[in-house]
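Every protein chain of the complex appears in place save one, which is left out.
We call the chains A and B, going by the order they appear; numbering starts again at 1 in every chain.
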Amino acid sequence: MKKSQLTQNSRLSLPSMQTERLSLYYGKKAAFTDVTMPIYSGKITALIGPSGCGKTSFLSCLNRLTDLIPHTKVVGSIRLDAVEILNNRVDAIALRRRVGTIFQKPNPFPFSIWKNLAFPLKEHGIKKREQLDRLIETTLQDVGLWSEVKDRLHTSALFLSGGQKQRLCIARALVLQPEVLLLDEPCSALDPISSGVVEDLIASLRGRYTVVIVTHNLAQARRIGDYAALFWVRAEVGRLIEYGTVEQIFTAPQQDLTAAYVNGIRG
Amino acid sequence: MGEKSKNQISLPTFIVWAIALSVTAVFCWILGDILWHGVGQLSWEFLTTEPRNAGREGGIAPILISTCLILAVCLAVSLPLSVGTAVLLAEFTTTESRFGRLVRRSLDVLAGVPSIVFGLFGNAFFSIKLGLGFSILSGGLTLACMVLPILIRSAEEGFRAVPTEYRLGAAALGLSRTTTLWKLLLPAATPGLVVGLVLGIGRAIAETAALIFTSGYVDRMPESLLDSGRSLSIHIFDLSMNVAGGDANAYASALVLLILLLLVNGMATWIAQFWLARRIKS
Partner (left out) sequence: MTLFNNKNLSPSQSDLVLLWILRGFALLTGIIVVLITAFLLLEALPVLQQVGWLRFVSDPSWHPVQGFYNLMPMLWGSLLVTLGAVILAAPLGIGSAIFCQYYAPPFFSGFYRQLINLLAGIPSVVYGFWGLVVLVPLIGKLQPPGTSLLAGIAILTLMILPTIALTAEASFSEVPTEYFQGAAALGISRWATIRSVVLPATKSGLFTGLILGTGRAIGETMAVLMVCGNVVQTPTSIFDPIRTLTANIALEMAYATGNHRSALFVSGLLLMVAIAILVAVAEGMSRRNIYG
């Protein structure tokens, strides 16, 4: 019931994204090149592939976190609905509010639990205490953290367990009501139990957000993904090898490499 | 053989212990001497009355006031300047950028410039060129130039010590860099800023040579920032060098100076801890 309150806001129009011949260079070295790939609205897209093939780099292009890394160059096109986000006239800050990110390592701010959520809300213009409290409560319930922390909302978030921290970070992203969520190996720093909890949480986001998730756990990709994309390093440059529905990638891959990878022969 | 070496103190051990003990002894000698001779002179009256008879008698009230004013001018100018520069260096320039390198190189040179040279510069620029004369303002501004490298260095380290995850996390939430700076980085970097502040204040209070030709010698109560004012360190220098029979009050002034420095240090530690505790609470 509470859940619906947060998600009500006419999610009929979730955006989709589309990259067109996207390449990223760190200085002169290419991280990945020529990635053309759709990201469908309301669906979960799983990115898989061996370490170093450019998955994290790809994600950081989607919300232009690459702007913060010196000497990076992004070439190609990324559209959010109809808007070209690589255009310099697009405000990266407004973009990042619409496209939330969760990192591999949970990174709560050195504030209390409550302030971790209130801080971004306040900065985006929500100042009224009741509204803040209401939003924070619904969001914490949404990520299943409310019952665990409701008695210590005003203690430091740095003392939470790893899994709790990661759910807090997801809550921190969700509380801003983004439309797209980027998750970079959100479970890899967690123990199996917490990992399961977070995975269930992500699965429950389907249909409410457009989700892109990087994971090394193929079983997880298969369980929660709608679409999957396999990246691979060729000649020291990351490439998109195959893209398709999860069904197709895992049961009827077109490429030998994909077949080998999903069957655990390599990587 | 093993047995023997156990009971024998080797020569290096002996030398190293001898060095440590003699340094400790000299340190105690200096402090003990100043404490011994100074503490008898020290009284509430000493702190609150004007000096008489060229400082041989009376107290140091106007000198304390001048010292505080010089320090206030120095910090009012150097603090914003240094935090701003440090933010630029730590948050907006890479270590290889030309502008950053230039500023850093300048600071290295500035850090090594002897204080008497700052005095020469302050005299030529603030006192004469800008027409501020021998005044608290000239002195404070000269000191501001002098403490700048210390403040910037430690503030920059403070900012660099803040984990990158915070910046990424804030950016991913669509917070502007201005907001991130004010609300997240600045509080997190506060311990570094406080360390720099303490070092800077310490250096400024202790400074003498840069002040002789900028803030001057006058030991009357200053009425404005354009009046000349004698700092505590200059007072000690003057009493011991130029005033026969001024040693007793020089001792007491030296003791006051040392106590001030200790207070600043203690306060800084306390503030840093208090801040850390508060940041986590709310």
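Just so it is clear, a contact is a pair of C-beta atoms (placed from the backbone, for glycine too) under 8 Å apart; a residue touches a chain by one contact, two chains touch by 3 or more.
Computed from a predicted model, the values in this text were never measured in an experiment.
From the set A:Ser23, A:Gln164, A:Gln177 or A:Ser194, the residue in touch with the chain omitted from the display is A:Gln177, counting the whole complex.
Looking at B:Ser66, B:Asn123 or B:Thr190, the residue that reaches the missing chain in the full complex is B:Asn123. Listed here are the chain B residues that touch the chain not shown: 10, 12-13, 15-17, 19-20, 23-24, 26-27, 29-30, 33-34, 80-82, 84-85, 87-89, 92, 99, 102-103, 106-110, 112-121, 123-125, 129, 145, 148, 152, 176-178, 181, 202, 205-209, 212-213, 233-234, 236-237, 240-241, 247, 250, 254, 257-258, 261, 265.
Here is the rule we go by: only the chains that are shown with their structure count from here on.
Chain B has its Cα centroid 48 Å from the Cα centroid of chain A. On chain A, the positions that touch chain B within their shared complex are 63, 65, 68, 70-71, 93-98, 100-101, 103, 105, 107-112, 115, 119-120, 123-124, 154-156, 158, 169, 172-173, 176.
Note for the complex: chain B touches chain A at residues 94, 163, 165-176, 179, 183-184, 188, 279-282.
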